[in-house]
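A single protein chain has been omitted from the complex, and every remaining protein chain is retained in its original position.
To keep things simple, chains are lettered A and B as they appear, and every chain counts its residues starting from 1.
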Amino acid sequence: MHLAPDTVPLDLPPLQSTIALPYRLTPGKATGTFLAELAARRIVGTRCLRCQRVEVPAQDVCSCGHAELEFVAVSTVGTLQSYTRMPDKTLGLIRLDGCDCDLLHRLHGDHEWAVGQRLQACWSDSPQAQALDLLGFEPAGQGAMAGLAPAAFEASREPLDSMATELKLHYQHAAGPYYGRLFDEMRTSGRIMGIRCSHCQSTLLPPRELCDVCYERTGTWADVADTGVLQAFSIIHLKFIGQRRDPPYVYAEVMLDGASTKIIHMLDGVDIEAAPARLKPGMRVKAVWKAERKGSLDDISHFELIDPI
Amino acid sequence: MSFQGSQPVAIVATAQTQWRATWSQAQHIDLIAAAVQNALKGSGLDIRDVDFVIDSGSDVLDGRSISNCGFLGAMGAHHKEESRVEDDGLWAAQYGVAKIASGSAQVGLIIAYSKPSESDVSQYYRTMADPFIQRPVGLDEESACGLQAQRYLHAHQLTPADLAEVTVAAWRKASSNPTVELDQVPSVSQVLASPMVASPLTQAMMARPVDGAVVMVLANASVARRVTTAPVWVKGIGAAMDSSVFAMRDAQFDVCRQAAQRAYARAGLSAAQMDLAETSATSAAAELMTLEALGLAEPGKAIDLFRQGRDAGINASGGALPANPIMATGLVRLSEAAQALWGQRTSSAKNSRRAVVHASSGIAAQSHCVFVVEVERP
Partner (left out) sequence: MSRVAIIGVGQTHHQRRRADVNVPGLVREAAQRALADAKLEMSDIDSVVVASGPVLFAAVNQPEKWVVDALGARGKPVVRITSGGGTGFAGALGGYYQVAGGQADRVLVVAYDKLSEGALQASISSLYDPFWGREFAVGIMGFSAAYWRARMDKLGHTEEAAARVVVKNLSNARMNPYAHVRKTVTVDDVLKSAPLAWPIKLLDVPPISDGAAAVVLTREDLAAQHTNTPAFIRGIAYCAEADNAPQRSMLMSEPLAHAARVVYRASGITNPRRQFDVVELQEPYSCFELSYYESLGLCPPGGAAELIASGATEMGGDIPVNPSGGCQGANPIGAAGLIRLVEAAMQVTGRAGEHQVPGARLAAAQTGGGWANLRGLAVVSAD
C-alpha cells in the first residue's frame, strides 16, 4: 500500500451510510396463487402437464423447462428430509405426500426433530397473504391424513398481484488515508487539499493514490481554493425519496481554483425563475462554510455566485 | 471483427493485497490500486500494455450502485475496454480468457475485490433469496449451509468432528500463507465449541469474510512467452448453475460436478492428474462436497483425504474457510494456484504442474465455475 508523502493514516471513524428503498413487487401467477391460498389453509403446488411432476410451492415453470402446468392442492402432511436448528428458528425440508420435490419451510414449536418424522402444517390465525401464514410444520398428530394425492384446485380467492417490501442496507465505509487527510484538513483548518499527479501535474480532488489518466502515483498535496468556476449546473424541480433538500434548488458542478477535477454541490442565492436565462457556466462561485465543521463535503453549506446576477 | 479458432491464454502475473478481517485504513480503490500495481510490477508489462479490464464486484456489498464505474481509475480502466461480471472473480477471469482466446486482445487485467467489513454479509446473501417465499421463511446463507451440511453428514454417516477437522486443517495451512492475516489456529474442540449457527454448523465452521483485492494478468501466447519463462496456461473452463429453489437443488453439488467435467474435458485431463486443488466454500461441509464433486474423492470420502494425511495439495493456501472475500474468493484461488505452480509458495509441493481451481456463488453455492490450469516450465 502506497502512502503519499507526508500523509499519515488518520483514525477517522467510518462513514455510516444507509440505503433505504421501498419496493412494490409482482409475484406472478404461481407465487401469487400460492400466497393467497395460504389464507384458506391450502398448500398449492403445480403439476406439469408434460412430465407430470408435482412441485410445491406452485411454479410458473416446471423443472423440466416447460410452462404448461395446472394448479393442485397438495397434502399438508409429509415427511421430514432434513433440518437445521438456528438460535431463533428451525428450518426444514419436508416432502409433502404426493409431491416430487421437498418444501423448504419452518419447523414450528419446541420439539425434537428427526429425519423421517411425519409432520403436519400449522397455520396462522390471522393470515396476511404472506409466506408465514403457514407458520410451519409440527409433528403430525394421530388424525393427520396421510398419503393424500394432489387434487384439482379451485381458486378460493384472487391471487396476490403485488407485495410491498423494503430494503434497508447499512454500511460503514472506511475513509482510507487520502480521504482521511482531506477531511481532517477540512475540519481542522477549513482547507481543501487535492493531490498532484507526479506525471501530468493535475490536482485531483478528492485525493487518491493514482492518477486516473496517467496511472502514475500522485505525489504532493496541494491547496485548492474554495472559489472556482461553475462548470455545469441544472435546476432541480424533481422530488424523490432520500433527497436532501426540497426542490427547487440548483445542482452545481464546480471546478475549484487549483483543482483539475469537479466537485458536486448546490448553488444558493439565485432566483430560480431567472436562473435559466441568467445563470451561465463559467461564472465564478465561492464556498460558504458552515460554522461548525465535522470533516466532510457537508462542511460546505452551499456555493454562491461571487458576482450576483 | 473476425476471429480465428480459440487461441491459448496464459496467466503471466498476479498479486493480492493481504486479506484482513477489516481493512480499516483503506477504501476499495486503495486496495484495487495496490493490487494492480503489484501485479504489474516485475511482470514486464505496464498499464499501457493492458487492452482491457474485466472486474468483479457487488453493488450490495459495496453499498454503491454501479460501483465499478466509481472505481475505474484505480482499476487502470480509463480509456480501455471494461466490463463487469457481477459474480465471483473467477467468472470475470473466464470472460477475460474468452477475449484473449478470440484474438481481439492480447493482455487483460482481471480484478476482484471485496470489503465485507463495510456491510452486512448476512443481508448480502438474504437478499438473493426470492422475496416472496424463501426470504420470509428464512432462507439465508447460514440456514442453507446448515441444511446442506445436515443432509451431507446424515447421508454419509459423518459427524461434526469431521467438519472440525477440515476446518482446523484449513486454518493451519492459512497460518503459513503470508497473505492471510489471522490471530490463531483453532483446535478441533474450539471449533466444536464455537456458537451454533445452523446445526450442525458452528460459527467456526463457516468461512470467515475478509477484505482485500486480487488481480490476475492474462496474456496471449506471444506476449506470455516474452514476459515469462513459465506461463500458466488455462487449459479448460466449465461452469454451471443450479436452481434458485433451494429445496430443488441437488444434494451433492451435481452442477459442480458438471462444471468440473466440462473443464476437464476441454483440458483433455482428469481429476487424477491434478497436483493441486484450490476450492471455494462457505462452510466446512461444502468444502468436502466440493472436493467430491471435483472428482478428487468418492462421495462421502473426501474426509479420508484429511484423515489419511493426503491433503497437502488440497487448498494449500488455506482455501476459503479462513479467508473468504466473497466476490473475490475464486480469483484468489486462481492466484494461489498460479503462485504455487511458480514455486512461490513454500507450502506447495515441488514439481506440481496442474491445478484445478474452483469458485462458487449464490446461496449455499448455487453456481460453480471450474478452471484447469497447467504450468509450462522451461
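Keep in mind that, in the parts below, a residue touches a chain if its C-beta (ideal position, glycine included) is under 8 Å from a C-beta of that chain, and two chains touch if they have at least 3 such contacts.
Small disclaimer: the values here were computed from a predicted structure and weren't measured.
Chemist: Of A:70, A:271 or A:298, which one is in contact with the hidden chain?
Modeler: In the full complex, the listed residue that touches the missing chain is A:298.
Chemist: Please give every residue of chain B in contact with the chain that is not shown.
Modeler: 1-6, 53, 58-60, 63-66, 68-70, 72-73, 77-87, 91, 94-95, 97-104, 124-125, 127-128, 130-131, 237-245, 248, 254-255, 258-259, 361-363, 366-367, 369
Chemist: Footprint of the hidden chain on chain A, which residues?
Modeler: So the residues of chain A touching the unseen chain are 15, 17, 19, 21-29, 31, 59-61, 63-67, 161-162, 165, 167, 171, 173, 175, 179, 183, 197, 200, 202-204, 206, 211-213, 231-238, 240-244, 251-253, 260-266, 275-276, 280-282, 296-298.
Keep this in mind: only the chains that are shown with their structure count from here on.
Chemist: Taking the mean of the CA coordinates per chain, how far is chain A from chain B in Å?
Modeler: Averaging C-alpha atoms per chain gives centres 25 Å apart.
Chemist: Sort out for me which residues of chain A touch chain B in the complex.
Modeler: Per the stated touch rule, the residues are 1-2, 9, 14, 17, 19, 23, 25, 27, 31, 34-35, 55, 57, 59, 63, 81-87, 89, 91-93, 101-106, 115, 130-132, 163, 165, 167, 169-180, 208-213, 215.
Chemist: Provide the residue numbers of chain B that touch chain A in the complex, in ascending order.
Modeler: 17, 22-27, 29-30, 33-34, 37, 47, 60, 63, 72-74, 76, 78, 115, 117-120, 123, 127, 130-134, 136-139, 142-143, 146-147, 149-151, 154, 195-201, 243, 245-248
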